[in-house]
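Take this structure, written in structure tokens, and hold onto it; I'll ask about it next.
Every protein chain of the complex appears in place save one, which is left out.
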Amino acid sequence: MKKKLLTAGLLLLAFVVIAAGCSGKSSGKAGEDYSKYPEKPITWIVAYNAGDAPDLPARTLLPYVEKYMPNNGKLTIVNKGGSGGTLGMNEVFKSKPDGYTIGTAAAAAITTLPLLGDTPYSYDELDPLLNYVKAAQFLVVPADAPYNTFEEWLAYVKENPDDFTYGISGNANAQHIAMENFSSKADVKLRPIVYKGENETLTNLLGKQIKGGILNHALLYEHYRSGALKPIVNITGVKPDYLADVPTFQDKGYDVVANFFNGIFVPAGTPEGIKAILQDAFKKALEDPELQEKFKELQLIPSYLSAEDFKREIEKEVESNRATLEMMGILQN
Amino acid sequence: MSYKRATYVALSLLMVFGWVYAVSIHITTSGGARNSSIGPTYFPDLLAVLLTVLCIVSFFQTARKKGDSIVRLHYFKYVLITLSLIVAYLLAWYYIGYFYILTFVFLMSLFFIYRRNFSMKQIAKNIAIACSMLLVIYLIFEVAMSIPL
Partner (left out) sequence: MDIAALFSELFSLSTLFFIALGTFVGLIIGALPGLGTMFAIVMLLPITYVISPLDSVLLLLAAYQASEYGGSISSIILGIPGTPAAAATVLDGYTLAKNESPGKAITYSLIASTIGGIFGGIVLIFLSKPLASFGLKLSDPEFFLICILGVLAVGMLSSEDKTKSLISVVFGLILGTIGMDVFTGKMRFTLGFLELSDGINIVALMIGVFAFSEILSMLEEGPDKRHSFDKRSLKFGITWKEFSGVKKPISLGSLIGSVVGVFPGLGAPAASWFGYVAAKRFSKKKELFGKGNPEGIAGPESANNATVGGSLVPLLSLGIPGSPAVAVIMGAFIIHGIQPGPLVFSNETTLVYSILYGFLLTTVAMYVLGRMLTVFFVKAIIVPYSYLVPIVLLLLIMGVYASKQLIFEISLAFVLGVICYFLKKLDFSLPSIVMAFVLGPIMEESLRRSLSLSQGSYAIFFTRPYSLALVIIIAVIVLVSLVKKLGPSKHVSS
């Protein structure tokens, strides 16, 4: 009996040691030889549910990234949605910086939500690797509204303070921040109505429950073509083909721009060599003509930003958002 | 425990829960912009008040009821063991991982505890069922959904 116990104990010990050893293998060795990377599939966490807006570009991009990955590298997308992308990014934040976990975040999870203090990570604790897609968002009104251009609309809201209701898809999100920023710079009084997503904004706009709404370009497309809605101003700095002549705030002289990006982030401490390999694969994928064709069909706007450029943009945004949030009374400095 | 006593305990716990809930919301939602004339504390306060009132009413209703009964927890040992096993299983899964091995152990333990039969035939049957369950889960999660376990 004693002998059996001893053997069992030794086996257990051996098992534990081997298991511990195995998990240690992938945590980066000194010597920095990344010629074999990736040796197993890379987990690509999309911090949104299947079918949500950021899911589509990621899944479309995936096969092209694999095409340009060395060593027949493969990636697997795992959807981890919830809490505006912060749940998924939290996973990335907690993951080992071994190059086998990357995450897609849209702007909210990085440049607005962490500022509100409810995330376990702060915006600079995730390493921005690159940006791949941007979206344009427009302030849209029903087709029969009495204003057709930005100037006409501006005149209307100046004359009628607290009258223009516009729908946004979340409190203190980039849409809200941009509009509040503009309102203070243009000295007009608008009334934001908070909904739980752009679909709700769209429904209520079509039903004329609100006078305006902020919608992203893909969602707007069909309704613009059918003549039900018309865009007034582009609140971002990105101009999609079919709405290229709609002015942006900046075009009209207001320093307000919202940024809706989809970027890749990695846990802090991921080795530079691995980052370079990933960036290279993604960059080439975005330049692939077939992929560009696909993006065009799906109304996606590719927009590559290198790690340094991306980081700089994020920093700028966080500063600007922080200022506006303080002005709105949401953040106390 | 008598039915009435148990009800009193439950009602009291619910009432206290309501108060803790309402107070905590007042704490976490202070400050911030107001986007509606009804703030984030309106509904919770209303609910906490309603809960308190209803619990008190139920208290009296229960007291007035004629006759009492005993709340029986049949086979309580089994319930307790199952609950403990579940807790152990979840903790082990969270801190150690190794889902498939853990789940196998979990299932087998439950089978043996419930069946109380340790014959070879039973052991074989248990293993077969446990393994088929694991296979089904593997197929659905790893293969079809690519959800890692």
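Quick notes on this structure:
The first chain written gets the first letter, and so on, giving A and B; residue counts start at 1 in each chain.
Just so we're on the same page, a contact is a pair of C-beta atoms (placed from the backbone, for glycine too) under 8 Å apart; a residue touches a chain by one contact, two chains touch by 3 or more.
Just so it is clear, the model here is predicted, and its values are computed rather than measured.
When you scan A:Gly51, A:Pro146, A:Gly253 or A:Pro289 for touch with the missing chain, the hit is A:Gly51. Only one of the listed residues, B:Leu73, B:Ile101 or B:Cys131, touches the absent chain: B:Leu73. Mapped onto subunit A, contacts with the missing chain fall at residues 50-52, 55-56, 59, 80-83, 86-87, 90, 116, 118-120, 162, 165, 170-172, 191, 193-196, 199-200, 202-204, 206-210, 219, 221-223, 225-226, 228, 297-298, 330. Within the complete assembly, residues 3, 6-7, 10-11, 14, 18, 21, 24-25, 28-29, 32-40, 43-44, 47-48, 50-51, 54-55, 57-58, 61, 71, 73-75, 78-79, 82-83, 86-87, 90, 93-94, 103, 106-107, 110-111, 114-115, 129, 133, 137, 140-141, 144-145, 147-148 of subunit B touch the chain that is not shown.
What we mean here is this: only the chains that are shown with their structure count from here on.
Measuring from the averaged C-alpha position of subunit A to that of subunit B gives a distance of 36 Å.
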